[in-house]
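Here the complex is missing one protein chain, while the rest keep their positions.
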Amino acid sequence: MAEAMLSVSGLNAWYGESHILHGVDFQVREGEVVTLLGRNGAGKTTTMKSVMGIVGSRKGSVKFKGTETISLPSYAIARQGIAFCPEERGIFASLDVKENLLLPPAVAEGGLSVETIFELFPNLKERLASQGTKLSGGEQQMLAIGRILRTGAKLLLLDEPTEGLAPVIVQQIGRTIRRLKNEGFTILLVEQNFRFAATVADRHYVMEHGRVVDEIANDALEANMEKLHEYLGV
Amino acid sequence: MPDIFGIPPQALFGQLLLGLINGAFYALLSLGLAVIFGLLNIINFTHGAQYMMGAFVAWMLLNWLGVGYWWALLIVPVTVGLTGILIERTMLHRLYKLDHLYGLLLTFGIALIIQGVFRNQFGSSGLPYGIPAQLRGGTDLGFMFMPNYRGWVVVVSLVVCLATWFVIEKTKLGSYLRAATENPALVQSFGINVPRMITLTYGFGVGLAAFTGVLAAPIYQVSPLMGADLIIIVFAVVVIGGMGSIMGSILTGFGLGIIEGLTKVFYPEASSTVIFVIMVIVLLIKPAGLFGRAR
Amino acid sequence: QTNVKIGVLSDMSSLYTDLAGAGSVLAARMAADDFGAAAKGIRVEFVSADHQNKADVGSNIARQWYDRDGVDMIVDVPNSGVALAVNGVTREKNKVFLVSGAATSALTGEQCSPNTVHWTYDTWALANGTGKAIVQTGGDTWFFLTADYAFGHQLEADTTNVVKAMGGRVLGGVRAPLNTNDFSSFLLQAQSSRAKIIGLANAGGDTVNSIKQAAEFGIVRRGQSLAGLLVFLTDVHGLGLETAQGLIMTEAFYWDQSDASRAFAKRFAAANKGIHPTMVHAGVYSSVTHYLKAIEATKSAADGKAVVEKMKATPTDDPLFGKGEIRKDGRKIHDMYLFEVKKPSESKGAWDYYKTRATIPAAQAFRPLNEGKCPLVGG
Amino acid sequence: MSDIILETDGLTKEFRGFIAVNNVTLRVRRHSIHALIGPNGAGKTTCFNLLTKFLIPSRGKISYNGRDITATKPADIARLGLVRSFQISAVFPHLSVLENVRVALQRKRGDSFDFWRSQSVLEIYNDRALELIEWVGLTEYANTVAVELPYGRKRALEIATTLALEPEMMLLDEPTAGMGHEDVGRIAALIKRVAQGRTVLMVEHNLSVVADLSDTITVLARGEVLAEGDYATVSKNPDVVQAYMGAGHG
Partner (left out) sequence: MSGEPAQASNETGMPRHQRLILGALVAALIVLPYILYPVFLMKVLCFALFACAFNLLIGYVGLLSFGHALFFGWAAYVSAHSAKVWGWPPEFAILGGAATAFVLGIAVGALAIRRQGIYFAMITLALAQMAFFFALQAPFTGGEDGIQAVPRRPLFGFIDISNDTTFYYVVLTVFLAGFALIYRIVHSPFGQVLKAIRENEPRTISLGYRVNHYKLLAFVLSASLAGLAGSTKVFVTQLASLTDVQWQMSGEVVLMTLVGGLGTMFGPVVGAFFVITMQTYLATMGEWVLVIQGVIFVIVVLSFRRGIVGEIAAWWKSRNGA
């Protein structure tokens, strides 16, 4: 079994006065695809942001490849080889599509080439010179994902990557994630669309009220359907 | 040559050229404001005071240490820029999470302090600063006697403006800056040291103001009040141009300088208000400003 | 024992600080010491404040001083607007106001007051002195560069009258907003007017800037002359002789005129960061001296009108202004002087700036009594 | 009264030579739920923005209740009874739930420029407000400050506020985007309820919601209408499957 690439324990996080995470524990091993499931407001996004170091303040332990990153500023965390794709996409209006795509600096060898990214998302190639935020919602989502694939970061944090995408594209993203996994990337995924999550993930963590409350292996999903429905209120 | 609107062409060209010189100052100052506003989202009310500090530090260098104009051009932006960095590190950076208006209020307060201290120290009657020897005298352009120093000011400010524009709009560093303007946390999560970038940008903007101050010192008196009223005019320039683009603030700066120059020919009484009148017209037609993006 | 409290109200921080400001406080104290007030049974107390060149601040301070702090007399007050405000308050409270710093001739004209003496100079005297002298020496075509507010307009109008009366011509003028940074375009207009004289009907920083920029644009070198209608010694100091040389101006006092004035200047400069006394400082010294004389005679400072009447009744005599008198309208009468700024080569050292071109005798230096429309004169 | 409440005719929007919406003719029947779907970049949001006047059409005509509204301003559109909801929760964060709804009810008074009157005149709206709040299931939150509501409840509040205007027609832009399953169900049920006696036009990617709610579906692709009909018809259309639904949904 591969060692834990990302190991989070006792993670607490705050936005200003409000205490959001109350001791989150989970691990992601190298080469795995792991999802965080949970209702709205359970703290999934906050967990990702805390790993990246872009919440108000945080405490606890976040180890990446054995290095403690809890006291590092977020740019230093990123340079260790972690990349984050936010749920609100974060496309820059003052940059055109090309500049948006090329913005994140490479942090390691082995990122995808621009050509490969265009293959994945042909929409982008057509609209290369237009202003980033003039893209449609779904196109922006493609750009946001494509952008971090370039950097060579080996751990990808994808926050609801399928939100607002047409079903055809969702299927496309699914194929991409499986392919990245095969190429050795490690992926932490937040997904509402759990039918989709089931097609790509190895394991699932369930969050509630700022804590991880359960862990379910993907092959045990059927067996745990009952419980899961309760957690997610499907 | 026939008269144009009853003004001899010599005088008209002369005034246009003078307008261009004034415009150079507007452009440099509004450029500095735009750069700072871009990344910090703060209207730097201290800008006028920092421009004044630029002139004063040049004066002190000359009178206390015997360091001349050319070195001052280099040393002053750096030293005043460093004071800017200090302000950013100790005070401004605590306000980023709040409403931007607090930044305006803070820098307003700092401007009062700086101005007050300089007035206490130096009075406000103004101190002379000589034109550097190499640029004394002037050139007869036929239609006017052009002091060499003023020609130099136009050229150097154009160069600085265009260089700044190039860096921000056309380079990788510029794309980091523009992106960080919108979403600093995200840019930071890409592995870019945004806090340092913000600090340096503020330092750069302040340095630009100080640099403008050094340029101004030989033309105007070095006085604690030199920035206070100018900054309000520059604000109007900024509203007219809109904060949308760097080029916008450069073009607006020069353009308004020229318009102001022309007003001095045709209706001098209005020369102090013409920019504000233009601002009103622009607001009526294009509320976001000539180059601004609607927000 | 008579108690007097003197308030020096001045510009302590802004553009008139150097020409008045702390120096005026110093001059007032020196006057009391030199007068030997204590020995004569007069206990003099001083207060001072900064009017910040704001009429409202000035009148507020004056009101409070008179109402609550027991001040009997206010002296100095550079800035015409503030002076007019204090003039009103002083009259209302029946105290004494000795103006040294302010220029406006309205103080002895329509707004003259039985409680006010206008000591050192005024706009009429400036226009008369400088204007007349320049036309006489051939400067018979003028172009005005005027500060666009009441003071500038008045100075321009007064000078225009003088120039026309002397047979000169005014070719035009341009009004620049107060506190203009850049006079270049106005100067360019002045230049294209081809007038021999460019009259600067402005003050303080505006004057300094316009002179400086005129030099930059080679205006003097190309044959036109500048006439600064209100220039102080400290302005010349700020400009430097290189730029200011050849400038002609009218003043009431120059420190290097007599042994007495030199001695005064030496003591004064020693206590005032080396800044030599301007005519405003001298006026404060001289007016306070004369005031104390009147107090010595009346034995009380309470009734301001009475004190001023006594001052008018007594001829003035002091080391700085010599002999003179105070007219019915409150105008102090003395000689005025036309100075020219020395070339750098002529200057023997620091603060050696002026040479005297002419002395304007007291009788001709000020506006004739009957032309001022002062209500006090009629009766 | 005509059966068609909202109608567009040859609606087109160009952005600097790029045609985002091309000659779209749309007819929305009164009292129906009409969905607009299509691949990413098809022009759905643009279409929506044209209808609500956040964008100005390059060509074409929009009429609402037989009245041409092509050149009407956004605030006036709302006054005509055509109200849109926002993508990200559009509540007044520091007002209580009750006050949120009351601000909308207050519109009935016409313009509230009466600054000399006490705000107690607004209390007459409390009953109606509470009624609406109950309707969307927020009664227990009536005095909570809106910012403290969970995400799904904020959407419910937003809908209550919108209902307070008694709109004839509502435009909803991806009403369930980013919602958990529980909330998706709740909001879908809510939409169904409020649609009674009104017309709803919505953009939505969640096909189960679309299938469940809509009477009519218009599929846009590359700015043009690709297909139209009820869910059964549309989902069998091979063009739609190819361009939008993909293999998984046939």
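Residue numbering begins at 1 within each chain, and the chains themselves are lettered A, B, C and D in the order written.
Rule of thumb we're sticking to: a residue touches a chain if its C-beta (ideal position, glycine included) is under 8 Å from a C-beta of that chain, and two chains touch if they have at least 3 such contacts.
Note that this is a predicted model, so its numbers are computed, not measured.
In the whole complex the chain that is left out makes contact with B, C, D. The hidden chain makes contact, of the residues C:88, C:240 or C:375, with C:88. Summary of contacts with the chain left out: across B:35, B:111 or B:226, the touching residue is B:111. Touching the missing chain, out of D:55, D:95 or D:211, is residue D:95. Only one of D:4, D:165 or D:211 touches the chain withheld from this view, namely D:165. Panel shows chain C; residues 12-13, 48-50, 52, 54-57, 59-61, 63-64, 67-68, 79-81, 84-85, 88, 104, 148-151, 177-178 of it touch the chain omitted from the view.
Contact between chain D and the absent chain runs through residues 74-76, 78-79, 83-84, 86, 90-96, 98-99, 102-104, 106-107, 109, 111-123, 161, 165.
In the full complex, the hidden chain is touched by chain B at residues 37, 43, 91, 94-95, 98-102, 104-106, 108-117, 119-120, 229, 232-233, 235-236, 238-239, 269, 272-273, 276-277, 279-280, 283-284, 287-288, 295.
Please note the rule applied: only the chains that are shown with their structure count from here on.
One finds 44 Å separating the Cα centroids of chain A and chain B. Inter-chain centre distance (chain C to chain D, centres taken as mean C-alpha positions): 76 Å.
Not a single residue position of chain A touches two or more of the other chains. Going by the touch rule set out above, the chain pairs that meet are A-B, A-D, B-C. Of all residues in chain B, only 8, 10-11, 14-15, 18-19, 21-22, 119-120, 123-128, 131, 138, 144-145, 147, 149-150, 219-221, 223, 225-226, 229-230, 261, 264-265, 268-269, 271-272 touch chain C in the complex they form.
Listed in rising order, the residues of chain A touching chain B in the complex are 52-54, 73-79, 83-84, 86, 90, 92-95, 99-100, 102-105, 107, 148, 151.
Those residues of chain B that touch chain A in the complex are listed here as 175-176, 178-179, 181-183, 185-195.
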